[in-house]
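Working notes for the structure below.
In this view, the complex is presented without one of its protein chains, the others remaining in place.
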Amino acid sequence: MRLLDPLFTTDKMREIFVDTNRLQRMLDFEAALARALARAEVAPQSSVAPVEAQCKSNLYSHEAIASAAALAGNLAIPLVKELTALVAKSDEKAAGLVHFGATSQDVIDTGLVLQLRDAFDCTEQDLARLSSVLRRLTTEHKATLLAGRTWMQQASPITLGLKFANWLDAIERHRERLVQMRRRVEVLQFGGAVGTLAALGNAGPRVAEGLAQDLKLALPEVAWHAQRDRFAEVATIYGLLAGTLGKIARDISLMSQTEIGEAAEPSAPGRGGSSTLPHKRNPVGCSVVLAAAIRVPGLVSTMLSAMVQEHERGLGGWQAEWETLPEICMLTSGALSHLVQILERLKIHQDAMGRNLDAAHGLLMAEAIAMALAKHIGKMPAHQLIERASHQAIESGKLFREVLVNEKEISKYLSSREIDQLLDAKNYTGSAQVMIDCVLNSAKKH
Amino acid sequence: MRLLDPLFTTDKMREIFVDTNRLQRMLDFEAALARALARAEVAPQSSVAPVEAQCKSNLYSHEAIASAAALAGNLAIPLVKELTALVAKSDEKAAGLVHFGATSQDVIDTGLVLQLRDAFDCTEQDLARLSSVLRRLTTEHKATLLAGRTWMQQASPITLGLKFANWLDAIERHRERLVQMRRRVEVLQFGGAVGTLAALGNAGPRVAEGLAQDLKLALPEVAWHAQRDRFAEVATIYGLLAGTLGKIARDISLMSQTEIGEAAEPSAPGRGGSSTLPHKRNPVGCSVVLAAAIRVPGLVSTMLSAMVQEHERGLGGWQAEWETLPEICMLTSGALSHLVQILERLKIHQDAMGRNLDAAHGLLMAEAIAMALAKHIGKMPAHQLIERASHQAIESGKLFREVLVNEKEISKYLSSREIDQLLDAKNYTGSAQVMIDCVLNSAKKH
Amino acid sequence: MRLLDPLFTTDKMREIFVDTNRLQRMLDFEAALARALARAEVAPQSSVAPVEAQCKSNLYSHEAIASAAALAGNLAIPLVKELTALVAKSDEKAAGLVHFGATSQDVIDTGLVLQLRDAFDCTEQDLARLSSVLRRLTTEHKATLLAGRTWMQQASPITLGLKFANWLDAIERHRERLVQMRRRVEVLQFGGAVGTLAALGNAGPRVAEGLAQDLKLALPEVAWHAQRDRFAEVATIYGLLAGTLGKIARDISLMSQTEIGEAAEPSAPGRGGSSTLPHKRNPVGCSVVLAAAIRVPGLVSTMLSAMVQEHERGLGGWQAEWETLPEICMLTSGALSHLVQILERLKIHQDAMGRNLDAAHGLLMAEAIAMALAKHIGKMPAHQLIERASHQAIESGKLFREVLVNEKEISKYLSSREIDQLLDAKNYTGSAQVMIDCVLNSAKKH
Partner (left out) sequence: MRLLDPLFTTDKMREIFVDTNRLQRMLDFEAALARALARAEVAPQSSVAPVEAQCKSNLYSHEAIASAAALAGNLAIPLVKELTALVAKSDEKAAGLVHFGATSQDVIDTGLVLQLRDAFDCTEQDLARLSSVLRRLTTEHKATLLAGRTWMQQASPITLGLKFANWLDAIERHRERLVQMRRRVEVLQFGGAVGTLAALGNAGPRVAEGLAQDLKLALPEVAWHAQRDRFAEVATIYGLLAGTLGKIARDISLMSQTEIGEAAEPSAPGRGGSSTLPHKRNPVGCSVVLAAAIRVPGLVSTMLSAMVQEHERGLGGWQAEWETLPEICMLTSGALSHLVQILERLKIHQDAMGRNLDAAHGLLMAEAIAMALAKHIGKMPAHQLIERASHQAIESGKLFREVLVNEKEISKYLSSREIDQLLDAKNYTGSAQVMIDCVLNSAKKH
């Protein structure tokens, strides 16, 4: 375990991508290949059990494999060598059929596909949880008023439910993307040295089909050793998700600022303290999500750059993927998990939301006033008139209401009672409710 | 026109993303909004024509808009201001309804969606052309032998058709991704200042629906001002494509090396010459494709980083998209177009392919020999024996055949006639034909 | 002019990197080469004037050059061809000496170096201005109190001068880096087709030296056609600067939030308004700086990826630089200029700073209390005691002071008068003044 893993990723994801499991998934490929060779009658049935018996990662010295890989250039070569040697101890003939027809990249790529499939399952579950909590929050806070903010400035009122609905809406798209991507990615890699399966004579397709079935992977039209769009797509799908998670964490951290105080991460003993400041409750979860949103884009660009792989199997690009893609999955999953935990027990301070609605002394409602006035004098003149009134309020420090009531060009058309109504935020949330319902209805379908 | 546009992108893409069209698409939004407001009876029908009349980008001074945008912070503010002023000259009331209910981002985002839709059409057509030429080449060269290369070394024989089939297979996946993405992206952006459409009272959904219909865009559940996964997804889809195009160009440029000589870009007067070397035929097309494959990943990471946008509409992230996303589309399309042109008239030198098959004096067939031998002595011993024989051939400079025939451990099992057959590349292409047919059958469905 | 140039970059930078100047700088190289050839007696003196006469970019059709470049693969080939043709009209012999000994990349790279030199001058001036305004602000606000914030939460008091000093300190490092980098980058590129200057026989070094002198560039040990660390370093230097600028803009935008109100960008007519919200004053300058900080990192990664250039002159990597490096310079300079303008007239609201110091009802001073208490009971027990007191204050909504005074374990050691003193922010700014003076003294040296 790396020291920062518990902070940056989840236990589940770590178990999937931990080195032991990397080897195990490669060994799963070799065991399945032994079965497929036998089923296709390329190898005798008797060769299966001796191979299967050695396909357990705890039988191997990780240090020895790692050191040998430094010379061999990849993990498959020393692993297959050691596997063959182990099998040979009990059955020399079976040993001769280990890895038969395959190339290193078949083992390594398919092994990674198997790891990714488990990762996708995890991510789907976490996205479902995130969707679920967001649906609850959206419903609960349909009508909770707070200041809508644009360009980092208060703009017009919204409801908290609409904010949550916006997040939910994006998450539903990510779920759809994940499903579509999985169909392209959960496929076998099996082509032999140059993708022709030549070592298997004409038994190639038969073995390939059996192998795919055994591993419950789809059978691709052709090996894809140097066409890396599948793995790169995984990177982009997680990259997009990391971006949305980062957006949500940014919002929560902004709402949690001391002076704003509208939200706070759930607290727990040992969580978010400071080594020197006794009063601090640091938004640790948000920091992890934001860190992922900063780190993943660069890693995605690596996966895209690495796509330019030479000829039948490339030099450098393939190797660049090995740690990068798991890192992307782990970081994004860590962020996803932190966000689910934050949202499931998010502290929401409606009183602060109410207080902040008044922070600009009524200016938040400037559009409402301008729109009412526009009906009388047209949009642009109304806009300009209210723009002037706004600046007057800012510079004089007066309440917006006071300026409005005293401005003849305004009071000519709007009574002070009308102005009061227009200045009430709850009267100016437009179609927020309709939109929230649309999002909730659409999200239900998943 | 920027000096390097004709090199790096296509005329069509440039027309879509040129500044004039950026303004025009924003004006198309404003005209459609005018019609939608009238249809929803928010504005009188009489206000439509005066607005439509001014929604032509050539009525506006680009310099004035550009300068004003430097203060205003975006192009919509000065454009709407100027549009309003122009409308006001003929119809003050209609002027009061210009941009009614909308915010700058509605205009800018929807304008970009309209540009992107045209770009997607272009890309679909070019991908169809690429697919078509690859299908032809795959079919023609099903059986054309050449050296398969891995880790930048000759490995085992393949057929040129299989190489093309691998490219084709990836391109078909990109076509599928594009279709799936379009359904998420070709949607209206319309939410007003904070996404509530508050300025429209309860007419918001009605106007939004009319506007979407008018622009032939889907109506989203909710405005997506600060959920940028849609635009970021466009970036990733093009990013993935650029990677595959780069891979193909890398292969072609490697095959075109003077000493390899298996392929060459089509030549034409003025194409690929040198300012000082009279004999040069530079692979200009490949250089453009490779440049795109180098540039696009960084731009994609920008789009992902930019997703972290604050609250209802962000600060900095949105602005970072404006030039980045069009650049991604333009560069990738330029690469795509160059590649189509290269492949449609690619020079293929089968003689060189034949010659290169012998470049390693028979070593290319080492796996074939080892596999034949494995049937007698097991895979690992055969591998090791042939490995030694290979090194002997390399170090002594002898033909591989000669070494094989003289090695007793080999001649014990394989006659020199068998060895000759095993050394014939055309006998060792495994399931290449089957795979090629699979790819062609699958590609036909599109 | 591109529509968004006035927003995203400066007029000066645009003039440096505009297409016309790109051509002009290439022509400057050709004119200087003509002079250097004559001085080295490779060409007659009479060939100089006819070449010089045609080295004006306005003599050339940009469209024609651009179109031809799409075939030729770079701008130098058609430009040199056209230059030669123009010279030939007046002096055929001189025409035969145009571009003599040079290759396209010599012209293009040196042209870019000349553009960069001007850009560096601009950046140095703008950094000096930024340094100057920061020194003034640091001095003025040495003792202005405000809340220091960490993890987006109020932490302990600082002075505004210290915040400015931190920014200043970073800017001084950027100035130093720029100077060091310039010495490596402002060098001639001149090597002919493969870097040997073979076309000049043994006159190569003589011509190179004259050319470098003429262009006031340093003479490198060897041509650097495929060693791109120089240009990539430019990218990183600007990339680092963009990061610091982004950090400053982030701070300003956070301080400018409606509820915080400690700072505001200077206002001006037409600046930062909204298309629909009359009261808005959007921090337009910050949005531009932040957008640059988001865009530049991806572009820097492109420049680094592009360094892997093949053999004597590469394929794809070089081409990837042409628009990327200028873009980096332009975006960063735009951000720098916006930030200078913001800071030179930054609105600082000390009253809001004072008010926000109390926003956490005294908790900001928790460390001060804990440290005083630590002298009596040790650091960890004091930390834990005050941690509990802080949470009690938060949960009960009481003033921190009240909790402290009523907690016996505290009042045992600290009188309420002592507590009051400890709760006064101005008594807890530590060594801020000393540090500020250090920064100011160090900055003066530049």
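Every chain is named by a letter (A, B and C) in the order it is written, and numbering of its residues begins at 1.
As a convention for this text, a residue touches a chain if its C-beta (ideal position, glycine included) is under 8 Å from a C-beta of that chain, and two chains touch if they have at least 3 such contacts.
Predicted model, so just to flag it, every value in this text is computed and none were measured.
Only one of A:Ala34, A:Ala76 or A:Val113 touches the chain withheld from this view, namely A:Ala76. Of the listed positions C:Ser305, C:Ser333 or C:Asn356, the one in contact with the omitted chain in the full complex is C:Ser305.
The residue from A:Ser305, A:Ser333 or A:Ser431 that touches the chain not shown here is A:Ser305. For the chain missing from the display, the contacting residue among C:Gly148, C:Gly210 or C:Gly261 is C:Gly148, taking the whole complex into account.
Interface with the hidden chain, as seen from chain C, comprises residues 73, 81, 84, 88, 92-93, 95-100, 148-152, 155-158, 162-163, 165-167, 169-170, 173-174, 176-177, 180, 184, 192-202, 204-205, 220-230, 232-233, 236, 239-240, 242-244, 246-247, 250-251, 254, 290, 293-294, 296-298, 300-302, 304-305, 307-315, 367-368, 371, 374, 378-381, 428-432, 434-436, 438-439, 442. In the full complex, chain A makes contact with the omitted chain through residues 1-8, 19, 22-23, 62-63, 65-77, 80, 99, 102-104, 107, 192-193, 199, 246, 249, 253, 268, 270-277, 282-284, 286-291, 293-295, 297-302, 305-306, 315-317, 319-320, 322-324.
Although one chain is not drawn, its touching partners on chain B can still be listed: residues 147, 149-156, 253-254, 256-260, 273-274, 276-283, 286-287, 297-298, 301, 305, 356, 359-360, 363-364, 366-367, 369-370, 383-387, 389-391, 393-394, 400.
As a convention for this text, only the chains that are shown with their structure count from here on.
Here the CA centre of chain A is 23 Å from the CA centre of chain B.
Note on chain placement: the centre of chain B and the centre of chain C lie 31 Å apart, centres being C-alpha means. Among the residues of chain A, those touching two or more other chains are numbered 149-152, 155-156, 254, 297-298, 301, 305, 367.
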